[in-house]
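For reference, the structure discussed in these notes is given below.
As you look at this complex, bear in mind that one protein chain is not there, while each of the others sits in place.
The block that comes next holds chain A.
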Amino acid sequence: MWVYEKKLQYPVRVSKCDPRMAKFLTEQYGGADGELSAALRYLNQRYTIPDKVIGLLTDIGTEEFAHLEMIATMIYKLTKDATPEQLIAVGLGPHYANHDHALYYENAGGVPWTAAYIQAKGDPLADLYEDIAAEEKARATYQWLIDMTDDVDLQDSLKFLREREIVHSLRFKEAVEIIKADRDTKKVF
């Protein structure tokens, strides 16, 4: 079970009216390497991974939901007051036709999220290397998002999220080292 804290992991402030950026940010909401994919990938893989690293997948998977909430807050703030005309002007007309101002799990191109984005191979190395790759892809996505906005407040929150991907990637690399270690073997030197 989870305990919910009614606050964001890191403050989200948006200081520029820029609904176009909301469309780009959607990549991290419902994209292949987005936070939803990350959270569901880790929290599902943890059942069939050696028990030494289950806790890591639980912790990081949970944090990804906190990141998802931050991305959702950014998208909501950027679109909540936009008129249909403004949404059409930035390419969100099809989104408005289908969803009004609601958020939806889709990528920046409007493709709906699919479970095919994530894998659970059952092999600990295969799963952990997918997780490492996912973190590096998410880091890259954050870099391209930071590149596309001149809103320093939005950049600030995105830089925090990017740094978390780097830390998570290292933690998964450490999990690989734990998996590789032959701990039950008696070593005689």
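The definition used in the following text is that contacts are C-beta pairs under 8 Å (C-beta built on N, C-alpha and C of every residue); 3 or more make two chains touch, one makes a residue touch a chain; residues count from 1.
Here is the rule we use: contacts and distances are computed from a predicted model.
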- From the options "ABC transporter permease", "Lipoprotein LipO", "Extracellular solute-binding protein" or "Spore coat protein JA", the chain left out of the display has the UniProt protein name "Spore coat protein JA"
- Hidden partner chain, touching residue among A:K77, A:H101, A:K137 or A:K159: A:K159
- May I ask which residue of A:L8, A:L103, A:M148 or A:I179 touches the chain that does not appear here? A:M148
- Touching the missing chain, which residues of chain A? 10, 16, 139, 142-143, 146-150, 152, 155, 159-164, 166-167, 169-170, 173-174, 177
